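Have a look at the structure that comes next, please.
Only one protein chain is missing from this complex, and each of the others stays in its spot.
Each chain gets a letter, A, B and C, in the order it is written, and its residues are counted from 1.
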Amino acid sequence: MGWFDNLSERSVRSVARRSARRSFLSRFGFALVGATTIPALPVARAASARMPAPDESGIAGDPGNPQSCDYWRYCSLDGFLCACCGGSQNSCPPGTEPSPVTWIGTCRNPEDGKDYVISYNDCCGKGGCGRCFCNTNEGDTPVHRPTLDNDINWCLGTKSNAYHCSTGIVIGVATEILR
Amino acid sequence: MGWFDNLSERSVRSVARRSARRSFLSRFGFALVGATTIPALPVARAASARMPAPDESGIAGDPGNPQSCDYWRYCSLDGFLCACCGGSQNSCPPGTEPSPVTWIGTCRNPEDGKDYVISYNDCCGKGGCGRCFCNTNEGDTPVHRPTLDNDINWCLGTKSNAYHCSTGIVIGVATEILR
Amino acid sequence: MKYRLGIFFALLALGGIVAAELEVETPRTATLPAPNAHWMWIGDLNFNAMEASKAFLVDGDSGQMLGMLSTGYFFSSALHDSQYKNIYSPEVYLSRGTRGERTDIIAIYDPKTLEPTDEIVIPAKHYSGIPITAHAAISTDDRFIAVYNFTPAQSISLVDVQNRKFLHEVETPGCAEVFAAGARAFNMICGDGTMLTLKLDDSGNTEPVRSAKFFDPRTDIIDDKMARYGDSWAFFTKSGKLQMIDMAGGEPKFESPWPLFTVDEVADNWKLGGYQYATICEQTNELYVLVHRGGEYSHKDPGSDVWVYDLKAKVRTRMISLDHAATSIQVTTDAKPLLFTAHAEHSGVHVYDALSGVHQRTISEIAVNPLLFWAVHP
Partner (left out) sequence: MKYRLGIFFALLALGGIVAAELEVETPRTATLPAPNAHWMWIGDLNFNAMEASKAFLVDGDSGQMLGMLSTGYFFSSALHDSQYKNIYSPEVYLSRGTRGERTDIIAIYDPKTLEPTDEIVIPAKHYSGIPITAHAAISTDDRFIAVYNFTPAQSISLVDVQNRKFLHEVETPGCAEVFAAGARAFNMICGDGTMLTLKLDDSGNTEPVRSAKFFDPRTDIIDDKMARYGDSWAFFTKSGKLQMIDMAGGEPKFESPWPLFTVDEVADNWKLGGYQYATICEQTNELYVLVHRGGEYSHKDPGSDVWVYDLKAKVRTRMISLDHAATSIQVTTDAKPLLFTAHAEHSGVHVYDALSGVHQRTISEIAVNPLLFWAVHP
């Protein structure tokens, strides 16, 4: 699920931000596959076990505030942030069901500099949460290219079609920017 | 149907306005029955036949703008004004059904100085109109005195229970202020 | 490849921390921790879109939203049993949203998962209107639920909670709202100034009994806002008197009313007002009321202040000037209570330390039209 941009200034800011990043990417190319072989260290796992504060991801190497639209995983999101609704960046709020099919985006983790494939699983079965609306749209495509389209209500294959909020789930390191 | 006050200043203004009026009423009493025998003149009827402008009632002797919460008939209203929704002060918007049971209020027509009994028929069968929310509450009573309670959804006895907007319909001259 | 490793080690150097790759995740659904007394529910009327009523659960200490229920058309509030094992939510649905066949249910939710676990269909007559606390009640022994109906004929739908079924309807002409306290009984306020008592046997059968007249609806009417105080309920008259009613034995015992406002305050136009203007903390025996200065029919106006009364001594002990005007207030049930406030026209709720009156935090974007609170009694 995704929706519209509530920050007119965002577009102005993003011109600068994305231009910088594009040139970086075009220099180095998009493939970062080799890096996937470096294992996650125990410290990362230990950190994720405790209850994270609202303004942190609770995962080592995963910087930022999951209740903020600026959190790196949300680069192609369009909807209410589940982290503001009783869930987290990777879990649905109580009583809602994650959609088994999703749209995906490719977002850069500013801490390790890697591009990750993010699955924006919608959480389904209640009305709209109404909090932390976020609309970023990097890589968002039209309805006829659905896999990367954040305008679709992805509450599909769930008990209920009703959209509540969106998560951003790490499903791998990007081997290329998806289009 | 009725709802809450969107003007905090209203209460301040109404202290003054109502105090003045109360002393007037207590001097002369509430009964204005005698006046009912004076017949409506043809000029009034002719005027009501043409299409009224949005800012006028279209009825002679009925001053004010039915799209404004200040219109005299709306003294005990609480809801969306049907006059802003495709209806008028006394008709429901297309596709909605007037409730056969209503709450009533007693409002003074500033032109003839008479107190009229106003029936606030809700219009039913569509979702909320969302325009011209108005909340005046003169004479509004608790849920256990329903006849004068504008908090109740009066879409009762209609095909659908859904509230769309409220009208203010003249049903007679008041013989006393209703409580 | 050279470039890529270069970036990687550059980042390692730059960040000074481990740049381990993030683990692959799978989506899951959160459940709630054990409830505590600083959790609060608030209903969203969403007046523009009443098909989409909601209830939000928030934590007053962390300021976080914990979860939400979708509660159908023009919802008032939900009930829960004394152990907070089940949430019972009277909900109305139309088969085509705003038209078609109407179905009234009591939806049952698990308070830990917020999943709907069951529903009980009841007569399609439930009160519909601006949310009131007394639109339904659960008996103190968790055995029965009574739902107030208005068609405009007035009646009660009785539900057997244990067997999860609708039992029967009791006609209650002239009487409205419904309260539970004490014995297995429900009380209602009648427009003529009396109270109606419905004592239930094990099958939910009842012979309603009328009380003597305890208020005059023409001179100083009892309002439809009230606050529970153990086996009693505090009611309020239009002029600002507190009428405590003890319902421990089923039938009401009317205590002597006493004024919340001095003569000077009345002259100065101080009034009770809002959609939920009274709340009682049983641990501290304190009544909190939302007050404002306004005219005769300003009873829905937002309040600027909360005045606090010692219910034992019947005196005002504190006056809290609110940072944000409010139409609804609620205190939590513990010894260090929080005071929640909301303004029905503004999204978000505010949390105050109830004892000091100091504003603690604002929980923003909670409900389009936050209207009625109900406390969690864990």
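Assume a residue touches a chain if its C-beta (ideal position, glycine included) is under 8 Å from a C-beta of that chain, and two chains touch if they have at least 3 such contacts.
Everything numeric here is computed off the predicted structure, so don't read it as measured data.
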From the touch rule at the top of the page, work out which displayed chains the omitted chain touches. A, B, C
Going by the contact rule already stated, which one of A:Gly61, A:Gly139 or A:Gly168 would touch the omitted chain in the full complex? A:Gly139
Considering the whole complex, which of B:Pro66, B:Gly87 or B:Pro146 touches the chain not shown? B:Gly87
Check each of A:Gly61, A:Gly127 or A:Gly168 against the chain that is not shown and name the one that touches it. A:Gly127
Residue by residue, what part of chain A touches the chain that was omitted? 1-6, 8, 10-12, 14-15, 17-19, 22, 78, 101, 125-128, 130, 133, 135-146, 149, 151-153, 155-157, 159-163, 179
Which parts of chain B face the unshown chain closely enough to count as touching? 28-29, 31-32, 34-36, 38-41, 43-45, 54, 59-62, 84-88, 90-98, 109, 111-114, 116, 119, 121, 123, 126-132, 162, 164, 167, 169-173
Those residues of chain C that touch the unshown chain are 46, 48-52, 70, 72-73, 91, 93, 95-99, 103, 105, 107, 116, 119, 368
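As a convention for this text, only the chains that are shown with their structure count from here on.
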Could you pull out the chain whose C-alpha mean position is farthest off from that of chain B? A
Chain B and chain C have mean C-alpha positions lying a whole-number Å distance apart equal to 31
Could you tell me the distance, in whole angstrom, between the mean C-alpha positions of chain A and chain B? 51
Quick check: how many Å separate the C-alpha centres of chain A and chain C? 36
For chain B, residues contacting two or more additional chains: none
